[in-house]
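With one protein chain removed, the remaining protein chains of the complex are shown where they sit.
Up next, chain A:
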Amino acid sequence: MIAAIAFYLFAAVLIASAVMVVTSRNPVHSVLFLILAFFNAAALFLLAGAEFLAMILVIVYVGAVAVLFLFVVMMLDVDFSAIREGFQRYAPIGGAIGLVLFAELIFVFGSWSFASDAAGLRLNPMEPGADNTREIGRILYTDYVWLFQLSGLILLVAMIGAIVLTLRNKPVAKRQDIGRQVSRMGSVNLRQVRSGAGLAELGIERPPVEAPPEPKRVEHHGGGHH
């Protein structure tokens, strides 16, 4: 009973927030409603007993992807009233397309016939007593390990592509080389000083200013340094 109430509650909030994603005037509000929708989807996963998927959905989509989404939308200066200008004109066509798709969905669902013993023929029946985190791990890393690696490779290629597109290596850009900074000697010295004594009294003075000897390392780096 409680599970059913929870299901209808989460499902209703999910659909309502999905509608609000499309209809809200402010893009930031749209993204926030999208996050709420993700959240309710995670709750539905939980109700279905897929706790691992629920947590991963929250960690990956809500915790990382949607944050970057929100980031971008907040920074963009989009004039949404300009985009909405043609709304009245295109609404009937959009509505018609939606209706057609919905009708197709109903036809597909109506003509779908379920095999009587389909449940027994599922690809990877779960071992009784194992929790689904363990089972997902077993299947993913045993039977589908190559596909898993392949998808990782595709993501890597996408990442490299994004880096190549955005990285501009300007020759005039000044960069901090922490290793060089830490390992430099001579220009700054640390000395233990007796408390209360003046610098002159201890014979500590600033080193006389002289032309710094040209370090040889610079030659390796080419002409990039100033």
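FYI, a residue touches a chain if its C-beta (ideal position, glycine included) is under 8 Å from a C-beta of that chain, and two chains touch if they have at least 3 such contacts; residues count from 1.
In this text, contacts and distances are computed from a predicted model.
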(message) Looking at what's absent rather than what's present, what does UniProt name the missing chain, "Ring-1,2-phenylacetyl-CoA epoxidase subunit PaaA", "NADH-quinone oxidoreductase subunit H", "Aspartate carbamoyltransferase" or "Acyl carrier protein"?
(response) "NADH-quinone oxidoreductase subunit H"
(request) With the full complex in mind, choose from A:Ile15, A:Ala48, A:Val67 or A:Met159 the residue touching the hidden chain. (result) A:Val67
(request) Quick one: say which of A:Ile59, A:Leu147 or A:Ile160 touches the chain that got left out. (result) A:Ile59
(request) Tell me where the left-out chain touches chain A, residue by residue. (result) 2, 26, 28, 32, 35, 51-52, 55-56, 58-59, 62-64, 67-68, 70-71, 74-75, 131, 133, 176, 178
